[in-house]
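If you scroll down you'll find the structure; I have some questions about it.
Here the complex is missing a single protein chain, while all its other protein chains stay put.
For chain A:
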Amino acid sequence: MATDIEVPGVTETTAVTEPATQPSSITTGPRKKKKNRKRAPKTHILGQLTVRNSPWSYILLQHLTSNSPATTPALDAVTAHLQITAALTQFLGLHGAAIPIDILKTEGAEVWIRVPAEDHSALLAAVGGWVSGKGEGWRVKGSSSWDAGAMARDSGQDLFDD
């Protein structure tokens, strides 16, 4: 594949690649000469910025009910907000209920929310330990600091699936 675009800070080479039958095969054949290698000019970095602390935390929650999944209606944002606020109020009181929660999307029984990063563990603890009067609860499917898909740090649930 020829690279036409020069991206500063990225060095790319073009090479003739041979099809590999296994992904981790060791090539023992003669070394291929890379004739068409284009050397990128030496990059001169003017400045670098690394942002480590995201101001937000994105969390994916799954609503659990004692009913079968076929009969439960789809989760709406108001119910999700009500239940999460109830969980925070029980665990952390008025102080916890003041945590700002943004509901990004609801789909089926899942809801994507966003909270300020410093309230991440408070929210997980509150939501994880809460049960409603009818036996509904929440399961944390994943969270992320940067990605709104919120599965960058998943809960490891697939460890328990067969």
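We take it that a contact is a pair of C-beta atoms (placed from the backbone, for glycine too) under 8 Å apart; a residue touches a chain by one contact, two chains touch by 3 or more; residues count from 1.
The rule we apply is simple: contacts and distances are computed from a predicted model.
Comparing "Ribonuclease P/MRP protein subunit POP5", "Protein odr-4 homolog", "Dolichyl-phosphate-mannose--protein mannosyltransferase" or "DNA-directed RNA polymerase III subunit RPC6" against the UniProt entry of the hidden chain yields the protein name "Ribonuclease P/MRP protein subunit POP5". When the whole complex is considered, the residue among A:54, A:72, A:89 or A:145 that touches the unshown chain is A:89.
Where chain A meets the missing chain, the touching residues are 88-96, 125.
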